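For this depiction, one protein chain was excluded, whereas all remaining protein chains were kept in their positions.
Right, chain A next:
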Amino acid sequence: MSETSEIQLPVDKPLEIAGRVYQSRLLVGTGKYRDMMETGHAIEASGAEIVTVAVRRTNLGQNPDEPNLLDVISPETYTILPNTAGCYTAKDAVRTCRLARELLDGHDLVKLEVLGEEKTLYPNMTETLAAAEELIKDGFKIMVYCSDDPLLAKRLEEMGCVAIMPLGAPIGSGLGIQNRYNIRLIVENANVPVLVDAGVGTASDATIAMELGCDGVLMNTAIAQAKDPIRMANAMRLGIEAGRESYLAGRMPKKLYASASSPIDGTFF
């Protein structure tokens, strides 16, 4: 009789952003879901601990009985990451962050994104840098959505951004990681967490981002617009974990030709 002993896998160090520790490396958005219930269930299935929200005008004719997003995604349970989506100037982004901080009782972790144009939603990096400078001066902790330019990514880190979040592909495109080489360069040069933000379409895209050494991935559409968002949220959770483990394990070198897995010695034919 032999005792079955469980293999002890080495423990990974958790993701740390602005001095706070997170077990999950998947960050999710709350947009484009069918309803608030689906949002809540998908986020639960994703295992995410950091959840993005947008800041918008309350509708004048709003139904007062409609549930508030922050009642479903409670700031006591999740780290709420307000974004500056829809902002095309540094000024609008700074205003949005200040409103978000007031909304969340002084919570100062924000996702800064300043967009350049509607077709690609590519970041306007000049305005992003200007907004980051002002917000950091004002005490905000900034996770910054940016282009996948290694030099700009480094500059944002040096300015004091707490996480660098290059796009993998345009927001909502689901095209996957388009420039792996740049993402890898950004990761190699960084001393703060690097997260791919935008462009992931399916679980293997998230895995690729993690295999490149990213500290996490932020996504919204890939889950919300899947046929079954709750199941996709779970797939993303697994994809992120697989990619992280694969990165830590260190993949085998790629070879041009085959290399047999079964020994040649001892063949009887």
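Going forward, contacts are C-beta pairs under 8 Å (C-beta built on N, C-alpha and C of every residue); 3 or more make two chains touch, one makes a residue touch a chain; residues count from 1.
Quick note on the criterion: contacts and distances are computed from a predicted model.
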Message: Not counting the visible chains, the remaining one has a UniProt entry; which protein name from "Adenylyl-sulfate kinase", "Polar amino acid transport system ATP-binding protein", "Sulfur carrier protein ThiS" or "Molybdopterin oxidoreductase" does it give?
response: "Sulfur carrier protein ThiS"
- request: Pick out which of A:47, A:82, A:150 or A:239 touches the chain that's been left out of the picture.
  value: A:82
Task: Tell me which residue among A:100, A:144 or A:196 touches the hidden chain in the full complex.
output: A:100
Query: Going by the touch rule given at the top, which residues of chain A touch the chain that is not shown?
result: 29-33, 39, 52-60, 62, 64, 68-70, 80, 82-83, 85, 95, 98-100, 102-104, 171-172, 198, 218-221
